[in-house]
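Take a look at the following structure, please.
Excluded from the complex is one protein chain; the other protein chains are retained at their positions.
Take a look at chain A:
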């Protein structure tokens, strides 16, 4: 029984990581239909931000807490800059956007190599997060890592914050208005270019937050973005483009699937099976779990 629970929890924590890396993309790709291949490097920027802050702030706990908002701002600013320099000239040209942002992604990786060196670096996790917590005691105990719980909490908080912003604030209403009908938004006096940039800032900022979380579960390196970006796009596409609900469900389902299959087979076989499952699912429902109701890309 605890084996099942343990694997499920491992799956949920994989899902939480997937959710965090995909969340920003659900805004920039899902809502705005921009294929930003440099999104992974914004995650990397968040991770390196954590690394830099830890060098100047002695306490690992405080530096991690400070890193969350700072990484949001750093990656958000990078995203807004990219939008202003390149992406805004390429709206409605998805293939060009893909190539251009891929180029930007390579440049950012090289920049990271030049600044921080090619080898991976590590951050220290704060003491509170290094231990384990026992959820079920007894002969057959179920323990989970504190850092995994922290990431789960962070993912949930980020989803709640994003969905409340989109649903309740005038800013969110405007983002939804621009997504639904760009011309009408413009003639209603909304500066759609400002809304685009703001949405891009938020989406990229969330990548930064994901980067902070990733420092707790793995090393920080120039290629860490490339390793996660495909998974992030998969989660969005399977969940249904533009559907936050779908992104959340699919992140956790894929996480649990991966972990359960890993237990009964091996890591790589599990990965293959999950990918085959995704391909089969998309044959059956090409539009993803939830259907698309935005302005293009159908």
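Basically, a residue touches a chain if its C-beta (ideal position, glycine included) is under 8 Å from a C-beta of that chain, and two chains touch if they have at least 3 such contacts; residues count from 1.
Throughout what follows, contacts and distances are computed from a predicted model.
The complex appears with one chain absent; UniProt names that chain "ABC transporter ATP-binding protein" among the candidates "Cytochrome c-type biogenesis protein CcmF", "ABC transporter ATP-binding protein", "Acyl-CoA synthetase" or "Alpha/beta fold hydrolase".
In the complete complex, the hidden chain is touched by one of A:121, A:190 or A:289, namely A:190.
Of the listed positions A:2, A:163, A:198 or A:223, the one in contact with the omitted chain in the full complex is A:198. Within the whole complex, the absent chain has one touching residue among A:5, A:65, A:149 or A:177, and that is A:177. The set of chain A residues touching the chain not shown comprises 165, 168-171, 173-174, 176-177, 180-181, 183-192, 198, 293.
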